[in-house]
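Right, I'll just put the structure down here and ask away after.
Presenting chain A:
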Amino acid sequence: MQFAIQWLVDKFSFLSPISILLLISLMFIVGTVVLLLAMLYEGLGTYALRKIGGDIQVRIGPNRVGPVGLLQFLADGVKLFLKEDIVPTVVDKKLFILAPFITFAASCAAFVALSYSDRLVISNLNIGLFYLLAISSLVVIGVIMAGWASNSKWSLLGGMRAAAQIVSYEIPIGLSLLSVILITQSLNMGEIIRSQSGGWGILNWHIFHNPFVFISFFIYFTAALAEVNQTPFDLPETESELVAGYFTEYSGMRFGFFFMAEWGEIFIVSAIAVTLFLGGWQLPIINNLDIHIYLKNLLQLGVFLGKTFLLIYLMLWIRWTLPRLRVDQIMYMCWKVLLPFAFFNIIGTGLWLLIFKGKGIPELVIQLFS
Partner candidate 1 sequence: MVPLSHFLILSAALFIAGTIGVLTRRNALIVFMSIELMLNGVALSFLAFSRFLGSLDGHVFVFMVITVAAAEAAVGLAIIIAIFRLKGTINIDEINLMKG
Partner candidate 2 sequence: MLNEYLPILILFIINIAFAVGIIIFSHFLGPRKSSAEKLSPYESGVPPVGDTRIRFSVKFYLIAMLFIVFDIEVVFMYPWAVIFKKLGLFGFVEMFVFIGILLIGYVYVWKKGALKWE
């Protein structure tokens, strides 16, 4: 987007006072487009969840509305829209209304820092990855607020448990991403992806760089599953025990916001995994195509979204197959299994980089033969 703005500002440089206004209005337009795309994606996510769940359990998912049930999410959205917003009297009114906005704003604010293709970047933050970690800690505030404000035993317990789970799984995520930063030496999402380009195509991805990063991908993936409360870690919002956890009292469009925030969170978590471990918008076939620059960017965007949706499909697959863990198993998994593994992983990556002077397995293998 930066290039589009530069081009626009230079073009209209003669009417300089308006160019700033133009810049701001352009950003507002891009912002609404990003938000609408995020909402569209989140709607399709709910449709995909039920469709994939359907064919895993050998039944047909929603197919009434629209050609293959594709418009089902629109029907759900309109239904939520027209539902009555019940605000129970016993509730702490101000917090009750504020909580969905915070979770929704937090999950949407993270779309800005991702790098979708070589030049399609909304804000090229020098500390992109760290900003994404900070935003995911904002969701915890929204969850606690929702749990406390709904003033009912279930939602308070669900809110506290969800907050404890998200908070404790943020450490393995922070540590497992560290081993990739040791290789790329930069927090900027664009540079992380560019450092995965090279001669051997797929082998350049970070996941194949050295065994420790391979392990940290799986640590990251399990911790990310727990961070977005997906099965098998979705105890806080289970239908059976806690009656949908911290958003029990919410109805109508407010409930829709929580659901959309959850899907926004799932997209971001898998986009980070794709950017850091699976080569972001890099694909060997595309790199050496010499087509027009805009077409190449579009292809790269397609590759990035394709990989992210593959990971989301994996998450949905896990969601419909694995049973649910108990609370103490979830906490045991985080504090006594993932955390020590992540620590030794970082020390291992550091040693590997020191011994082999920063070269990955592919380069070492090539060196052996040449």
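Regarding candidate selection, all candidates are chains of the complex that A comes from, given by their letters.
The rule is short, and it goes like this: a residue touches a chain if its C-beta (ideal position, glycine included) is under 8 Å from a C-beta of that chain, and two chains touch if they have at least 3 such contacts; residues count from 1.
Small disclaimer: the values here were computed from a predicted structure and weren't measured.
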Which of 1 or 2 touches chain A - same complex, any copy: 2
Candidate 2 contact footprint on chain A (complex, rising order): 1-2, 5, 24, 27-28, 30-32, 34-35, 80-91, 97, 100-101, 104-105, 108-109, 111-112, 122-126, 130, 150-154, 156, 160, 164, 167-168, 170-171, 174-175, 178, 181-182, 185-187, 243, 248-249, 252-254, 257, 327-328, 331-332, 335-336, 339-340, 343, 346-347, 350-351, 353-354, 358
